[in-house]
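Note that one protein chain of the assembly has been removed; the remaining protein chains are unaltered in position.
Chain IDs A, B and C follow the sequence of writing; residue 1 opens each chain.
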Amino acid sequence: MSIYKTLREQAFEANMEIPQRNLAIYTWGNVSAFDQDAGVFAIKPSGVKYEKLKPEDIVVLDLEGKIVEGKLKPSSDTGTHLILYQDFISRASGVQAPIKGICHTHSTYAVSFAQARQGIPVYGTTHADHGACEIPCTEIMGEEAVKGDYEIETGKLIVETFNKQNINPFHMPMILVAGHGPFTWGENASQSVYNAAVLEEVCKMAQLTRSLDPNAKTLPQYIINKHWERKHGPNAYYGQK
Amino acid sequence: MSIYKTLREQAFEANMEIPQRNLAIYTWGNVSAFDQDAGVFAIKPSGVKYEKLKPEDIVVLDLEGKIVEGKLKPSSDTGTHLILYQDFISRASGVQAPIKGICHTHSTYAVSFAQARQGIPVYGTTHADHGACEIPCTEIMGEEAVKGDYEIETGKLIVETFNKQNINPFHMPMILVAGHGPFTWGENASQSVYNAAVLEEVCKMAQLTRSLDPNAKTLPQYIINKHWERKHGPNAYYGQK
Amino acid sequence: MSIYKTLREQAFEANMEIPQRNLAIYTWGNVSAFDQDAGVFAIKPSGVKYEKLKPEDIVVLDLEGKIVEGKLKPSSDTGTHLILYQDFISRASGVQAPIKGICHTHSTYAVSFAQARQGIPVYGTTHADHGACEIPCTEIMGEEAVKGDYEIETGKLIVETFNKQNINPFHMPMILVAGHGPFTWGENASQSVYNAAVLEEVCKMAQLTRSLDPNAKTLPQYIINKHWERKHGPNAYYGQK
Partner (left out) sequence: MSIYKTLREQAFEANMEIPQRNLAIYTWGNVSAFDQDAGVFAIKPSGVKYEKLKPEDIVVLDLEGKIVEGKLKPSSDTGTHLILYQDFISRASGVQAPIKGICHTHSTYAVSFAQARQGIPVYGTTHADHGACEIPCTEIMGEEAVKGDYEIETGKLIVETFNKQNINPFHMPMILVAGHGPFTWGENASQSVYNAAVLEEVCKMAQLTRSLDPNAKTLPQYIINKHWERKHGPNAYYGQK
């Protein structure tokens, strides 16, 4: 009997959304679901095709990376998820972190910006509805880090980028790892996939905008703020809450 | 018992066409259906996913924005629809306005032109079949308007653009709001979605044309007129009417 | 009882392939099937949506444009089909013309080249497998022709382009009408839609090739000839014949 049945099922459902929303082909991509009270997260096993994935294949690990449930090897990107959850807890400083899911994909347009090593400027309200600043892109990882514990170092590079660019990941749920691809997060595993789908769409729109005008202007800050506040501010009036 | 059952169902069916025709993902986009005699319009509730939307969720409002039927909060873009219906009635000056439906999407190519803050020149007959001039794009909204009643101001900006550019919205059923995205309309709710799908296709064709020739010429006016008249003029001979 | 039941069914099936192969949306596009012995062709009715189209809606006309069977108005592009069949018969000079079907679509990439008023150079073997020269594009139609019998004039413009560019339409089954879109043909109605799908794919490949190298070279003539001959020459060895 699994004591993390619900967490595994959340992770399973969210992973299955990756191919459903065309965010990756074959085995590429992975999603995890996090339970801060239990101190564990559930993640896709490595190299298993989505059409063969079952809820019982999901692997549960603690925050030191030790497997606590599951017979398969976890995603090779597990180390990156782990560092991010540790950082989110630390930023929440004593209270529950508002992030309970992380998603990594190889979606086409997001990867293209990552390969061009460019962040995505706020060209329109579709972007501002989901984050109030440029979507950041890390620097290319240095040789020493790559030759060290690569996936852990990827997580550290992301955290370092939050800090350097003065970004609060609770307000900007997406990042591009240069030369690699996107990581996104959210209040649960499904929401992290939602943000991956939004990122892909925003990247496609930005690519086309740039192609229409290589010097396209970003949205004035007062419109960015308006759209962000309308959905996420203290007086948000979007949705049914 | 709903007294606006038919209007709600028209609005419901038209809203469901948005995801079916790939004009937006998740909850993005909204359509309204208008009954000028009753002085009300029916619109999508705010933030409800298409896969969960039911006809009884549709909200009915009068032209002062007061809810007359429905338990949910209406679309956050309701104010824009309201201003447009008021303008259409005023332009029809005493007779029935020929517009009974409005659609707002975040379709990829239309948003890209809106983000590049460019109207769409008449490059071909696909465009001319649906409108006899450039598809207009508004200016970026000023700070004061954004900080005022934002959605009402968006409607006013659209009306102002009709007037400044001397456009008759009964002959050009589409506009781009700069930095945001498209609004389209039609003789009923379903036709407003048809125009949103046409706009997306025309934008994609224009984007590709521009990429093949950055100085692509527009169609001569006599071909634009021929195609517009063939479908919409007094001697139109397209279709079975 | 229809005496052209088979011809109508061929036209119906071929028309239904247009939306199935994503070559047009809504009512756009039309296909005809030709019976040279009977001197008639069967064509889509004007403005009828594909999802509502039935075999009995197909209209049969003779080569003077007179309806010989069917209750609906034929496609507004009927005049263009008529001129092309007349030209094909005349080119075949006394024997059966090898063309029994014509297709018109508004497929995205083909329309984009038509809007850019550019023919498609032979960049690769996918193109050469289906035609041994540049896919031609007409000039923009003159004002007098547009104000005359427009669809008849469109047919004449196509024939004029064959002649000016010294193209044998039995060897090059596709053309772009500048500012409008593609017409394609084949040994039967279904084959004319096949050529419309090939054209769309070849246009997309050409657009991307041009984007990778604005000065992309065309294939050497000896490779063009090899691929054309392999499929269509006297010693063709492609397929099971």
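Convention: a residue touches a chain if its C-beta (ideal position, glycine included) is under 8 Å from a C-beta of that chain, and two chains touch if they have at least 3 such contacts.
Small disclaimer: the values here were computed from a predicted structure and weren't measured.
Chemist: Identify the visible chains that the left-out chain touches across the whole complex.
Modeler: So, spelled out: the chain left out of view touches A, C.
Chemist: Which listed residue (A:S46, A:Q86 or A:N188) would be found touching the missing chain in the intact complex?
Modeler: Missing-chain contact among the listed residues: A:S46.
Chemist: Please identify which residue in A:I3, A:A38 or A:I140 touches the non-displayed chain.
Modeler: A:I140
Chemist: With the missing chain put back, one of A:A114, A:V159 or A:A189 would touch it. Which one?
Modeler: A:A114
Chemist: Using the document's definition of touch, tell me which of C:Y123, C:Y150, C:W185 or C:W228 contacts the absent chain.
Modeler: In the full complex, the listed residue that touches the missing chain is C:Y123.
Chemist: Touching the absent chain: which residues on chain C qualify?
Modeler: Against the left-out chain, chain C lists 123-126, 194, 197-198, 201, 204-206, 208-209, 211-213, 216-217, 219-220, 222-223, 226, 230, 237-240.
Chemist: Considering the whole complex, not just the chains shown, which residues of chain A touch the missing one?
Modeler: Missing-chain contacts on chain A: residues 25-26, 28, 45-48, 72-73, 76, 106, 108-109, 111-118, 140-141, 143, 146-147, 150, 179-181, 207, 210-211.
In the analysis below, only the chains that are shown with their structure count from here on.
Chemist: Among all chains, whose Cα centre is located farthest from the one for chain C?
Modeler: A
Chemist: Between chain C and chain B, is it the same set of residue numbers doing the touching on each side, over half shared, or a different set?
Modeler: different
Chemist: Averaging only over C-alpha atoms, locate the centres of chain B and chain C and give their separation in whole Å.
Modeler: Roughly 34 Å, centre to centre.
Chemist: Specify, in ascending order, the residues of chain C that touch 2 or more different other chains.
Modeler: none
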